[in-house]
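So that we are looking at the same thing, I have put the structure below in structure tokens.
Here the complex is missing a single protein chain, while all its other protein chains stay put.
Letters are used for the chains, namely A, B, C, D and E, taken in the order the chains are written, and counting of residues starts over at 1 for each.
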Amino acid sequence: MKLVSTASTDIDFEKDGKQIGFVNLPLSVHEDAWGVVPIPLTVIKNGKGPTILLQGGNHGDEYEGPIALGELIRDLDPASIAGRLIIVPAINLPAVVAGRRTSPVDDLNLNRVFPGDHGGTITAQIAAYISDVLFPMADVFVDLHSGGSSSVNVPSAAIEPAADPAHFKRNIDAVVAFGAPMVVVISNRGDPRTSTATAVRAGLTVVGTELAGGGGVSVEALAVVRRGLRNLLAHFGVLPPGKDGPPSITRPDIYEITPDAYVLATETGVFEPLHLNGVEVHAGEPAGRIHFLANPGRAPETLYYRADGIVYVRRQPGQVRPGNVCMVVATPYRGQLP
Amino acid sequence: MKLVSTASTDIDFEKDGKQIGFVNLPLSVHEDAWGVVPIPLTVIKNGKGPTILLQGGNHGDEYEGPIALGELIRDLDPASIAGRLIIVPAINLPAVVAGRRTSPVDDLNLNRVFPGDHGGTITAQIAAYISDVLFPMADVFVDLHSGGSSSVNVPSAAIEPAADPAHFKRNIDAVVAFGAPMVVVISNRGDPRTSTATAVRAGLTVVGTELAGGGGVSVEALAVVRRGLRNLLAHFGVLPPGKDGPPSITRPDIYEITPDAYVLATETGVFEPLHLNGVEVHAGEPAGRIHFLANPGRAPETLYYRADGIVYVRRQPGQVRPGNVCMVVATPYRGQLP
Amino acid sequence: MKLVSTASTDIDFEKDGKQIGFVNLPLSVHEDAWGVVPIPLTVIKNGKGPTILLQGGNHGDEYEGPIALGELIRDLDPASIAGRLIIVPAINLPAVVAGRRTSPVDDLNLNRVFPGDHGGTITAQIAAYISDVLFPMADVFVDLHSGGSSSVNVPSAAIEPAADPAHFKRNIDAVVAFGAPMVVVISNRGDPRTSTATAVRAGLTVVGTELAGGGGVSVEALAVVRRGLRNLLAHFGVLPPGKDGPPSITRPDIYEITPDAYVLATETGVFEPLHLNGVEVHAGEPAGRIHFLANPGRAPETLYYRADGIVYVRRQPGQVRPGNVCMVVATPYRGQLP
Amino acid sequence: MKLVSTASTDIDFEKDGKQIGFVNLPLSVHEDAWGVVPIPLTVIKNGKGPTILLQGGNHGDEYEGPIALGELIRDLDPASIAGRLIIVPAINLPAVVAGRRTSPVDDLNLNRVFPGDHGGTITAQIAAYISDVLFPMADVFVDLHSGGSSSVNVPSAAIEPAADPAHFKRNIDAVVAFGAPMVVVISNRGDPRTSTATAVRAGLTVVGTELAGGGGVSVEALAVVRRGLRNLLAHFGVLPPGKDGPPSITRPDIYEITPDAYVLATETGVFEPLHLNGVEVHAGEPAGRIHFLANPGRAPETLYYRADGIVYVRRQPGQVRPGNVCMVVATPYRGQLP
Amino acid sequence: MKLVSTASTDIDFEKDGKQIGFVNLPLSVHEDAWGVVPIPLTVIKNGKGPTILLQGGNHGDEYEGPIALGELIRDLDPASIAGRLIIVPAINLPAVVAGRRTSPVDDLNLNRVFPGDHGGTITAQIAAYISDVLFPMADVFVDLHSGGSSSVNVPSAAIEPAADPAHFKRNIDAVVAFGAPMVVVISNRGDPRTSTATAVRAGLTVVGTELAGGGGVSVEALAVVRRGLRNLLAHFGVLPPGKDGPPSITRPDIYEITPDAYVLATETGVFEPLHLNGVEVHAGEPAGRIHFLANPGRAPETLYYRADGIVYVRRQPGQVRPGNVCMVVATPYRGQLP
Partner (left out) sequence: MKLVSTASTDIDFEKDGKQIGFVNLPLSVHEDAWGVVPIPLTVIKNGKGPTILLQGGNHGDEYEGPIALGELIRDLDPASIAGRLIIVPAINLPAVVAGRRTSPVDDLNLNRVFPGDHGGTITAQIAAYISDVLFPMADVFVDLHSGGSSSVNVPSAAIEPAADPAHFKRNIDAVVAFGAPMVVVISNRGDPRTSTATAVRAGLTVVGTELAGGGGVSVEALAVVRRGLRNLLAHFGVLPPGKDGPPSITRPDIYEITPDAYVLATETGVFEPLHLNGVEVHAGEPAGRIHFLANPGRAPETLYYRADGIVYVRRQPGQVRPGNVCMVVATPYRGQLP
């Protein structure tokens, strides 16, 4: 029994012009026996050129990417581009509607179930649709994340590692072209179940972002992603260069997230950070304190950095449990750059 | 059947020295038939002087006040003070433990049930304990709030109105002495069910704060409250003046929150603010846009300011529903200042 | 401490013309510290004439009334009326948004908390707003119910009893003028905590409806309420008579719900009704059977009618527990009609 | 590690007579470490003849099938039949007990997890038991559905497609013999994960039904299924022909559900249908309107049919979200009938 | 607006013989608009004699009392008694059906809302029915508790204090006559909102029990309550003396629960008791240890007794939070016995 996607759409991926529509993925639940999950999908196509797959809403509480993609969908004139854009600004629709990182339908994190399963629950089906239907059409994959409800990041672009140096270089060049204030290699501890890792395995050039967070919408991060998307489309020749000419690809400092980057909570309490994002810190310095509000006679517990670098992420909610990430330090990339 | 509080404590409110302990309020629930809610309470007393009641955790997800009160509890030497401090840093303990604005036990907002009810559910009992047991012992009431999970405020001190001009002046002078970067008259739309309104009715001098928010802990706001509490105790003569002499009581600009202050969401979607906190804005200007991520073909809805002033509060979570407060504008106080 | 409503609105109840707006009732919850519940309220006014208060959404899962009131709001030309309409089509807004009989905020049934309490939880505050602010402005109160998620009624109009025969007659005449297929005296077992009972105590002429149900929207019931509202406005002289002249006030048969009307489930299982709504039945006849699907070897339990009359209500969900109403029989009214 | 079913039963499938019992499937949960799910199973056997597997409760809120199967279990005299009936009237027992479409244990829809997995969660184990244990014993599979809580269908019998024309014809003939007022080919958008599709792959003759719905029990639909089951058993020679002779197998009109059949909600609101089930409609005609009760100034959104045919399904709950099925149109079958 | 109970029943409290029935209390909820809570109530009456009100299910997870009262209901021959028994074995029916201490409808603890409120939520209405309808008919009130889900008690009978020594003596004599292995004066920290405290204020003779617990059914405690009820009825002359003659009223040792009785958890963890129930312990001795399973390097925290006496209660669930009662020590009664 070979399973294929049961998704359907009225959109013709090969037609020039702009089509704003939906991919309907059947979902039979108590509240709707024969209903669908209507995932918004837009194709903007004109003549020859690469296919760029632009994705937002991988996690449902990361908003800057979906907002900026919505603007592209409404504002881009098909005549102004060369190639094809496939834009899915709210790919994990149930999570986006809920404003949750994970799907309220099956509690799964879309970015941990790739390459997906057409016979699985809805989140696995979405992943399989991306892997089996969208990736084969695309040359470039852009996955726009923010920090989510639990953390606030320095607005930045993320490089997905690739085993092949030429592939890795394509990823780096594209990320640099995006033009974010900071550039970080993020491998998610080597987890192969993310959409970007899967896209690399499928041969696509990949660009990621981490844009502020806290479950909110950042004025500054929105400016970064709006400009970055234009830069990126110019980099791939889909849009003409901006009025300032082609974005510089002088390589900025590149950071990475190493296993020592994480400052983990060791107790249940309320975490007080000692530094703002972007500050330079060193291994062994205090990073913050866990306070015990229900027992104020108890002295707070101090947490320490384990790496040298700059504060890249701070936890948003004050409450912590053991294992929660309180701070993340980005360190200068030590690997070999192609 | 006259009801009295069933709370009990080993603390002797009349004894000199420092006593760190708990007030136990019985709560008979499924998980514990005969248990108690152990609300932390500390008394630090030395000789003559006013009684200052310092409260944190009125809402359970506002952390800077409780953290700073915990530091006072652990650090203050009784010999260094003149008078009595009654410190309840986590007054709504069930909410503090849950990290929620409202109580997980009865879903009530403590700051909307004053003066409370000894025969009501636990939150009403806590309010009644404050009203009937703690207020009669105190001269001054300090209620330390932050913005909570849903909003981020300009760190500020709040003046509770009082009908009697002399009483109003006492409140203003104390708030000014606290030394926050901004001072705002906040009347909660005239709701008499708050702890500060109830304290004013009981004749106490009252000081409030609104310190950052977003359900997190702010580095900057913590600095404000730590300094402010020392300033305030000096103002009342409980602590000697700081090394810089008595805190200035030169009156800063005083703001207020008028009925036109609120920018309310009109649709379900994701709100993009157009300004940062502290920015000057004017009635009629766009305040932000509500985006429809699940339907990107639909143009966003613009919201407008209805007052002139500065942005005092922004909503933290991106998701909004009709009626949610997106932004709050503080306008220069127009009433008569005593 | 005398409490008054903290609700506010931009609507001027005394101004001629049509104003479509909201009453904002503050609600401070975890998700929104300073937000409001925006209850839609429309005033349509022209010259002299009675004030008719039209309410829908008392229960949040009864849709025909709110739909028909929305149409009045959008369609009525103020110039065509004489008097004032105050229309609140979704009075229990949180319940309407949730599609639930009771409020998701405090789990209360609005129609069991009258006359309400300005210091209570949100549902009690809504009731108090109606009782203290809206009722004093109105001459007539129309409360549009359907059966709700749990039951399907014969579309009908409901007469609220009144101790004063003249008052009772006014109620009967108005209900008859509404022109529903069936007319029933409903006293909710004498409960004084409903909005209609409270309106009668306040001296208003009162009209109720029960329009289909099952948590859905009925094609037939919508036709009844659309026509009925026009008839009613004509009855009170707010609209001119319809093209067929004044609606007949020949009194139809009037039914009532007596204590014996209810067929109650006695076991946990699935109820099979033996009759459709509108069928004539007699005390002692089988009304239905409770089946035990998890234990099919057990014979079903038969329930019996306890009154003569016609089937007025059937339960919608198959599942029942002891005490659930399975069927309700309407019997010819036996009281004295004024 | 080859997994087999851990289910056990005292029933002897090869013994003549009637055995009413249970299949116990172990389920180790917090509330019962060593307990079982007792799925009711009855075998009625007499001499030679085909084995008919009769299933109800695939979805737990579809009641007419389980009720009628319970009556067969209690009423059929084994001496009156020729062959074997295996009756599982509440196959997804946890869902039946909960009255929910999907299982409360693992939130899975049984009819989307075939062929199941003995090592999976409980719903997958039930599917695997059916696939691996029950299907190999049976010649015919009857799966009795209703519309469920979310929709109300025209009471009808459903034909499962089969690639082999002879097999397809066997299915058609059996469905026709059932004698429902309407006959529809339903392929669930080609999903191979249903019990009926799996039974076809296993070579069984398959009959389905869709009997009313709304989460309730329909007087009319019960009459259809009671008569239909007798007709079907006569068709297969398990029961003698009814007193009116063998049921007619003159083929009625056969309908199908095409991809254009579904009228999908495009907004969040309350759906008003414009037609009753069974009405003839045409593509392009209005099907209904979505009303915005919380914002009555906004005009409703009209939805349109996309196919010619008759209204086969209407949604029961008034509330809709984008992607919900509001109406389904059955069109005359256009494929080749064997 | 004077509120009275809306409860109704077919039972005639003045009729001789045995009537097993229900009191129906209307409850209008989402799942059932016009339904009732059917509280089982039985009257067994014969000639002259006192009226004994026997109550179980005050808390819904305390089973020995309800089981024993059910046996009385089924087994007692009316001809064998003199007087009247009013038996309500599952007074808080929603809690009993849920198996929870508190009501699943409104989350209230019935034994903390007396004297109740006919206009309140369902639990308050039940209390008001007891206070206003049942207490005025009764001479004696028997309230059968066990420890509940959270604690296991030494099976015992409980004396409710009364200000009037003669009343207190009546209570003591009745409790002693019950014949439990242990007798304890329990005042619930002086809380006047219990059913027994309310009954005393109404002038009734009152008997309580605490029978094992842990949310289970105890073989031993059932034996105690079965025998005790017979003893009690004999004590009041409703039943003839048992075959062993009148139960002895030689006063056993009487214990009490003082404010120092409770060993409270101070940390979140798992509590290990060091003693079994019934063991003699002394103030200052270790009572148990709180273990930190998620952090096994941390040494456990020891808790100490604060009173001399015997272990009367141990907590059932291993998990504890600060404020949970871990152990309760019963000390010899130090008050004056009448």
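In this text, a contact is a pair of C-beta atoms (placed from the backbone, for glycine too) under 8 Å apart; a residue touches a chain by one contact, two chains touch by 3 or more.
On a predicted model such as this, the values are computed, not experimentally measured, just so you know.
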The chain left out of view makes contact with A, C, D, E
Sole touch to the unshown chain from E:222, E:281 or E:307: residue E:222
By the document's definition of touch, the residue of E:66, E:179 or E:228 touching the omitted chain is E:66
Contact residues on subunit A toward the hidden chain run 59, 61, 100-102, 107-109, 111-112, 115, 147-151, 189-193, 201, 259, 262, 264, 313, 315, 317, 321-325, 328
For subunit C, which residues touch the unseen chain? 268, 294-295, 322
So which bits of subunit E touch the chain we can't see? 20, 38, 40, 42, 56-57, 61, 63, 66-67, 69-70, 73-74, 87, 89-90, 93, 96-97, 99, 149, 214-217, 219, 222, 270-276, 291-297, 299-300, 315-319
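Here is the rule we go by: only the chains that are shown with their structure count from here on.
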Please identify the chain with the largest separation between its CA centroid and the CA centroid of subunit A. E
Which chain lies the greatest distance away from subunit B when centres are computed from Cα atoms alone? D
Approximately how many whole Å separate the CA-defined centres of subunit A and subunit B? 37
From the C-alpha centre of subunit B to that of subunit D, how far is it in Å? 58
Which residue numbers or ranges of subunit B touch two or more of the other chains? 38, 61, 97, 149, 294-295, 315, 317, 322
Touching pairs here come out as A-B, A-D, A-E, B-C, B-D, B-E, C-D, C-E
